[in-house]
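If you scroll down you'll find the structure; I have some questions about it.
For this depiction, one protein chain was excluded, whereas all remaining protein chains were kept in their positions.
Moving on, here comes chain A:
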Amino acid sequence: MLNILLERLRQGKRTVAFPAAMPPLSPRFRGLPVLAESPCAEGCASCAGACPTGALGADEDGLYLDLGRCILCGTCADACPGRRISFSRDHRLASSTRDGLVLRPGGRQPHVAPLEPARLKLFAKSLRLRQVSAGGCNACEADTNVLTTIVFDLGRFGIDFVASPRHADGVAVTGPVTRNMLAATVGTFAAVPDPRVGIAIGTCAISGGLFAGSPETTGGATPHLPVDLYIPGCPPHPLTILDGLLRLLGQQTPPPAA
């Protein structure tokens, strides 16, 4: 017993101060992409050609980057001869709308609006989620699971992951929703009593990500259930997920450290 207490003292208190303060991220962390307003060279499509997931392109409004398809690999930043694309260290990537993930030069950042009053009243102080991995590579799963450790201590926000959809207020899907997991994913969501929330964690769950277009996947959670919160990343940093969840519940979260 004594050795447990001594070790407990040695290990110290390790819960991060978030959301009161922003914990440090790696100096090399690739967060929110930033598109410069300078014009593209005529006929240049280097970024779109280099992007492995087709997240980048240009339409009548000019250059865009769809964060819902982006895996934040950084390939485009190196491919653009005009250096128009860079990756900031802003971890706040979540959005409450799919359209809000489409970034433009000088455009709006992804934004999470709190749930509407009826659901917010129910879930603001207690949100129980059933997680469904549907083709996830275990990176999104791992960085969701880590929220329940002492580092992030998800329980202090009233959020927890539960074993049964019958006990849950919503479903958090990871992965591109494989053909073989489609029935189980839809069935799990259906087993959650209304009102409920749907959350897509990771680029695969938003759009199919890297696996979009494969006949064995079905385009993530978006086509199959109403999604209230889109959290991009490959995988999203735990703080990106936590930031999205807290803002969905109407809480304030800190900006990235300067």
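Note that contacts are C-beta pairs under 8 Å (C-beta built on N, C-alpha and C of every residue); 3 or more make two chains touch, one makes a residue touch a chain; residues count from 1.
Methods note: contacts and distances are computed from a predicted model.
Chemist: Quick one: the chain not pictured, UniProt calls it what, "Ni,Fe-hydrogenase III large subunit", "ATP-binding cassette domain-containing protein", "Tripartite tricarboxylate transporter TctA" or "ATP-grasp fold RimK-type domain-containing protein"?
Modeler: For the chain not displayed, UniProt's protein name is "Ni,Fe-hydrogenase III large subunit".
Chemist: Among A:Cys80, A:Leu127 or A:Cys140, single out the residue that touches the unshown chain.
Modeler: Of the listed residues, the one touching the omitted chain is A:Cys140.
Chemist: Which listed residue, A:Cys80, A:Leu127, A:Ile159 or A:Cys234, touches the chain dropped from view?
Modeler: Residue touching the chain left out of view: A:Cys234.
Chemist: Please give every residue of chain A in contact with the chain that is not shown.
Modeler: Against the left-out chain, chain A lists 3-4, 7-8, 10-11, 14, 25-30, 50-53, 71, 73-75, 130-146, 148-151, 161, 163-164, 175-176, 178-181, 183-184, 188, 210-211, 214-217, 234-235, 237-238.
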